[in-house]
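Encoded as structure tokens, the structure appears first; notes follow it.
The complex appears here minus one protein chain, its other protein chains still in place.
The block that comes next holds chain A.
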Amino acid sequence: MEIFQQVLFVAALAAVAWYITQRVRLISRAINLGRPENRFDHADERLKTMLLVAFGQKKMFTNPLVGVMHFVIYAGFIIINLEILEIILDGVLGTHRLFAPYITPVYPVLIDIFEVLAFGVLVVCVVFLCRRFVAKVARFQPERHREMARWPQVDAAIILTAEILLMIAFLTWNASDSVLRDRGIGHYGELKGIVPDFIISQYLKPLFTNFSDTALMAYERIAWWFHILGILAFAIYVTYSKHLHIALGFPNVYFSDLQPKGEMQNMPEITKEVQLALGLPVTTEADGSQPNDNGQQPAEIGRFGAKDVQDLKWINLMNAYSCTECGRCTAACPANITGKKLSPRKIMMDTRDRMEEIQRGWKANGNDYRDDKSLLNDYITAEELNACTTCQACVMACPVNINPLDIILQLRRYRVMEESEAPASWNAMFSNIENNMAPWKFSPSDRFNWADQVND
């Protein structure tokens, strides 16, 4: 019986490991659809940012209460992995509370910490469910934010409910285990005197006192299997969910923008064109490198700006996979606040949805498959793009340093430079700048006329 469970467990573990590997491959292939960009510079500064913003959760504390609640789940997630290590080893080796005899004095303290965290996670998940579905925090509501309709809401409910169930399984497992130990049954009884009651689960013991020995042992096994299989299944689920931020949040912050927030990225391929047009010496190749002496070898120029995810940078795509759809960007967006269609969160969700559509295409038709859709138009409309004031509020608000603005601006570049699509008044502004060196229709020779009034 015991060996059967071990074999089953190892098989489950191997299957999950294999499946997750496939998922990671697919996701990294999708992220690598993006154009290359070096984000491996300034390692010190990047590490510092990651420690502060990802590990330290710095930006979460702009809303202190939610910051603390999120921190409980975060700490629970990180620290409870120690307990999962023991559970996995027990499962593989057929042991029970493997670590207990070796670290006797520390063991109950550790389990107490895990239980407090598990209870904390449980409570916070209930509060988060209430915030979303009872108190109806505005930024989560599909009535106000069309990108939140259906799946995003279901996804959120699944995640929170799953975490609650997993924590209940963990705590009741400890309680049933304690009762079995008290009754001195089998290997449970062997831990009598070594393992005491635990800080939270002791209060759940009365639930089990009326159980027969057999029923109790059955419950203990069921709770144990439910807990660990639940965690493994959750690990797979995460790769399909907004909850992927628990993994990608860290690298996403590490590779986030370091340059001043107001700086738009240069387009070296255009610098070269402009230098040629103005008769200036060419200082940059289209790829940003220095020109070689043997004349200009025209590098392959892709699109100006971005029409689809392939035209974006890989970091934009990693951003999309790191987004947990919290909507702080959208709640801070002046366009969204005043009822315009633009929602920075939707920009990120659209980007991810488009990548997943491409992945489905690969699966069905092979890895070279290209459909005739694109991120621009099929997902993100001109009306959304045109509403952006580039105010950086979304960039500032994101707890994991996602930059929705960068995507918006790249899509605008494509519309204006490749499709010549801009609102008529922008075209007028462009031609004014071109002809009069000012966005308005004034003669450049009148530019200094204001000086006549300084002594009035």
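Heads up, the rule we're going with is that a residue touches a chain if its C-beta (ideal position, glycine included) is under 8 Å from a C-beta of that chain, and two chains touch if they have at least 3 such contacts; residues count from 1.
Criterion: contacts and distances are computed from a predicted model.
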Considering only the chain that is not displayed, what protein name does its UniProt record carry among "3-isopropylmalate dehydratase small subunit", "CoB--CoM heterodisulfide reductase", "Aminomethyl transferase family protein" or "Thiamine ABC transporter substrate binding subunit"? "CoB--CoM heterodisulfide reductase"
Taking the entire complex into account, which one of A:21, A:209 or A:389 touches the absent chain? A:389
Of the residues A:33, A:217, A:236 or A:270, which one touches the chain left out of the display? A:270
Touching the absent chain: which residues on chain A qualify? 259-264, 266-267, 270-271, 273-275, 277-278, 280, 283, 304-305, 332, 334-335, 337-342, 383, 386-393, 395-396, 409, 412-417, 422-423, 425-426, 428-430, 433-434, 437-440, 442, 444-451, 453-456
